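Pasting a structure here, questions to come.
One protein chain omitted, others in place.
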Amino acid sequence: MTEKVTRLAERLAVLLGPDAVITDPVRLRTYECDGLTNHRARPALVVLPDDGAQIAQIVRACVAAGVPYVARGSGTGLSGGALPRTDGVLIVTSRLRRILEIDIANQRAVVEPGVINLDVTRAVRPHGYYFAPDPSSQQICSVGGNVAENSGGAHCLKYGFTAHHVLSCEVVTPDGEVVELSADGPGYDLLGVFVGAEGTLGIATKVTVRLTRVPQTVQTLLAAFGSIEGGGTAVSAIIAAGVVPAAIEMMDALSIEAAEASVACGYPPGAGAVLIVELDGPQAEVEHQFAQVKALCEEAGAFEIRVAADDAARALIWKGRKSAFAAVGRISPAYLVQDGVIPRTSLPRVLARIDELSAESGVRVANVFHAGDGNLHPLVLFDDAEPGAAERAEGVSGAILDLCIEHGGSITGEHGVGVDKARYMPRMFTAADLDTMQMVRCGFDPAGLCNPGKIFPTPRLCGEVPGVRKGVHPLVEQGKADLF
Amino acid sequence: MSASDEELPKLLGDCVHCGFCLPTCPTYVLWGEEMDSPRGRIHLMQQHAEGAPLSESMVGHFDACLGCMACVTACPSGVQYDRLIEHTRAEVESEHPRPLRERALREAIFALFPYPRRLRALRGPLRLYQRARLDELVRRTGLLERISPSLAAMERLAPPLGKAPRLPERVAARGGRRATVGMLTGCVQREFFPGVNAATARVLALEGCDVVIPRTQGCCGALSLHSGREDEAKEFARRTIEAFEAVDVIVVNAAGCGSSMKEYAALLAGDPAWARRAEALSARTRDLAEYLVELGPRAERRPLPVTVAYHDACHLAHAQGVRSQPRALLAGIPGLTVREITDPDVCCGSAGVYNLLQPEAAGELGDRKAGHVRGTGAELLVAANPGCAMQIATALRRQGAEIAVAHTAEVLDASLRGLGRGALITDAP
Partner (left out) sequence: MKALEAVCADVRPAASGDALVAAPASVEEAAAVLRVAAEHGLAVIARGGGGRLGWGPPPSRRDLFVDTRNLDRVVEHAAGDLVVKVQAGLRMDRLAAVLAESGQRLALDAPLPAATVGGTIATGAAGPLRHLYGTPRDLVIGLTIVRADGEIARSGGKVVKNVAGYDLGRLFSGSFGTLGLIVEAAFRLHPVPAVREYLTAVYADADAAHEAVQAVLHSPAAPSAVECATIPDGIAVGVLLEGATGRAAQVLPLLGQGARVGDAAPEWWGRYPEGAVLIEVTGKPTALPDFLRAAPNLTWSACGHGYVGLAGETTPAQVADLLVALRRIGGAVVRSAPAQIRDAVDVWGPIPALSLMRRVKDQFDPEHRLSPGRFVGGI
């Protein structure tokens, strides 16, 4: 630990109490990564604040000491967004887990950032409401993490992402100020850019979330196809028919095999692909469209269609899908989870190309995707004990991202850029695009201490905090910029 | 049961760091610290496997684990945390010097609980416990203060079923024999909940089972096994195997005992003389509820108009996967309503001897569970493990809210014998 950090640790122990400051190297190491384990960095210090006021104190202390800091919720992110800095402080929000207010009349709840996503739903369910964003990790991921990553989930096809379900946030800005950002207040929609900024624009300390009315009815079906193409055809037909399901998910043969090994979900044997389609809403509406969806699946060649008769049957259908990532661990010693997006109509071409990539490289790829919105999650399998296998897998994984960009898609649909994909950003965006995004960052965090090194491959020079100026910009004068 | 050194890297490698175990881990729920979560503990084990010494802080985090195995249920990757923590505990016991006071406490516990006769000495006004020559040790460690509130609570809250007779070696089936089963009487169960054992024997007999209760049986070794005292556990296991070798099925009414007997196969796998016998015994072990559902109901269920909260004992739900069976048995009783307790997966803090070794954490967990139990509004708490019943009853009492406590066997017994709700609950006049 450097002298600077030692002094900061002492200061923080005074502010927060010794229990809230971790300095023991063995303990620190348990925080070295989040859900993405191939990037690791032991933080210089971990702090466990109890409330938002303490977070503001911590941030101010870090700023005063010139020490970078990173916020972490439950540590389930898959892009290394909460990867610590070896020279910095990791601020963990796991003790900020109070649901502060439930206001059903106004369809909202105020929660602390460490509250677990599913706990919000559990708390409001008796009132007939739920919190719509449902990432696969919803049983453990925190609302603060959802805000940082703009998390989606299987049902975001119909209900949108976290950004659509957050009404306002109390935020500790990178300079330690506490401000309220809201979507409908006067002025810029800073909340809109804060949500999904991967913790680079400050730390949310209170989140007001929108609650969604539990739909009158939910219908779920599982359709088994001989091949991925059949499933793809069904998806296109459903969308073309003007149906907006709550979710459309697809799994290929290899991912079905993994899920079967893990949770014995009992999907139809011999399926080359399964499609899960869920409709929800008013009864009459759902019944009408469900019949349509069933017919369209049959037309597309589904050889078996199962309709969930009750919640238990629905849970079993979803169980295979929701466990798919972790389940791949059962059929492969190691794997990479990729997250890319393509226009839905490009699905057949892109999948065919992924098959080719897999065949050319000898690297197995299992495909799980949110088919409704073209969000692919190829799982690239390899044996980490085999020399060179990890590199080959990395190669295939990267090539899949290139494929997404080629088809006008995105390098990430929900896992975020974090530290993992910063290097791919220049393939999707021009230097000017990235520079422009970083103007926001410079406005929020001119000192660059708040979760530095994430999203952007190269930091933008913020210079001094700008004010209203006349004449030549100092950066131009210093020869650091051409024109402002 | 614990992992061998060769297996360790593979078992550790199964963890993909997804964090799904975190919300089910009692200590993570309490403290919100990575090091006190299964994911964090596995990380610490990895550090140790890579050469980091077993430091005081590391051991503290392993000791804080309740061994409830909720994480095993929650893990989508199939990480065998049960084996990992048992392996780690054995390493801690052999490599890590503990301070004298702590060592004394542990010795006292393990000199006491696995021995029904010594435990008996602690019942009632404690008049006899000097005889076990434990008095000095027990007093020095404060063990007594830790146990006595639980015992006091139990004295008050045990269901008013009347005095249990000492069980004979054989109880004959009623109305046509369907099976012959062995019955484990357990240590804590036998001494503090004799009524549960009597009820178990009666229910089995009423359902058409000849019940064999070997006198030669002793402790099954559960507490030792789950605390890293592997050699001691093996010895208990061998004795239990011998005692029950003659019966086709061994029915166990204490969750911790049942789970450890099901683990004998793995525990003695490396012992050529015993491996096959252990495997056979594990395969024949059934939890009472599990067995009754397999057997199918025959005896008539008489109405019991009671609202019950069913508590999942960790060693039943997580270690043995027995969740639906007790609920089904309870729901099969006319007039009885089963209510679910919020966060059913999170341990009540009893966890074998955990409430004695880590009283603070155990107390907090007990309070949480008690709050959730109260939230159900039920009149009777049903749990299939004596430790859980004691733990939750004590916590409820601290909150000034008493609730009647019964084992699934006692509820069934009351229904089968048509005793009515008065057998389980003392209604206010």
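Each chain carries a letter (A and B) given by its place in the written order, and its residues are counted from 1.
To be clear about the criterion, a contact is a pair of C-beta atoms (placed from the backbone, for glycine too) under 8 Å apart; a residue touches a chain by one contact, two chains touch by 3 or more.
The structure presented is a predicted model; accordingly, all values stated were derived computationally and were not measured.
The absent chain, not drawn in this view, touches the displayed chains A throughout the complex.
Checked against the full complex, the one of A:341, A:400 or A:419 touching the unshown chain is A:341. When you scan A:41, A:434 or A:449 for touch with the missing chain, the hit is A:434. The hidden chain makes contact, of the residues A:74, A:412 or A:451, with A:412. Contacts to the hidden chain, counted on chain A, fall at residues 103-108, 128, 149-150, 152, 156-157, 160-161, 163-164, 173, 177, 179-193, 195-197, 213-216, 236, 239-240, 242-244, 281-282, 284-285, 288-289, 292, 341-345, 370, 373-375, 408-417, 421, 425, 428-430, 432-437, 439-444, 446, 455, 465-470, 473, 483-484.
Methods note: only the chains that are shown with their structure count from here on.
Each chain gets one centre point, the mean of its Cα atoms, and the points for chain A and chain B are 39 Å apart.
Contact residues on chain B toward chain A in their complex (touch as defined above): 13-14, 16-20, 22-23, 28, 31-35, 40, 43-44, 47, 52, 55, 57-58, 61, 74-78.
Against chain B, the residues of chain A that register as touching in their complex are 22, 24, 26-27, 29-31, 33-35, 37, 48, 74-76, 92, 94-95, 97, 114, 116, 137, 139-141, 262-263, 323, 325-327, 329-330, 333.
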